[in-house]
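This report refers to the structure that appears directly beneath it.
All protein chains but one are shown in place.
Here is chain A:
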Amino acid sequence: MSEDPENVEKMEGDSAKPDRMFTLKKWNAVAMWSWDVECDTCAICRVQVMDACLRCQAESKRDFYGKQDCVVVWGECNHSFHYCCMSLWVKQNNRCPLCQQEWSIQRMGK
């Protein structure tokens, strides 16, 4: 991060030539985000991890698009599921449904 300002400065220096015709003033960029997962469906509920899990959809939680409740969770094995699906799953069986490794959370989406 620390080298970025220098870079910017250098670039600005380069482009500040007097014969420069076009200058970018404002930039409205667009990006799509999605969960950084290897498999885009949740193996437990078979719904895309980008969407809310079946249970949340059925309950049609007023705020389910807020993703507060239906985030993604990654295990140490790097498999990913809906957090809701997984928390129900581990109550029965504390193993990853895909690779049978002991389940422990590596990180959670937010």
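Following the convention adopted for this analysis, a contact is a pair of C-beta atoms (placed from the backbone, for glycine too) under 8 Å apart; a residue touches a chain by one contact, two chains touch by 3 or more; residues count from 1.
Here is the rule we go by: contacts and distances are computed from a predicted model.
Participant: Given the choices "Exosome complex component RRP45", "Ras-related protein Rab-17", "Cullin-4" or "U6 snRNA-associated Sm-like protein LSm5", state the protein name listed in UniProt for the chain not shown.
Facilitator: Matching "Exosome complex component RRP45", "Ras-related protein Rab-17", "Cullin-4" or "U6 snRNA-associated Sm-like protein LSm5" to the record, the invisible chain is "Cullin-4".
Participant: Please give every residue of chain A in contact with the chain that is not shown.
Facilitator: 1, 4-5, 7-9, 11-12, 15, 20-36, 48, 50-51, 57, 60, 64-67, 71-72, 74, 107-110
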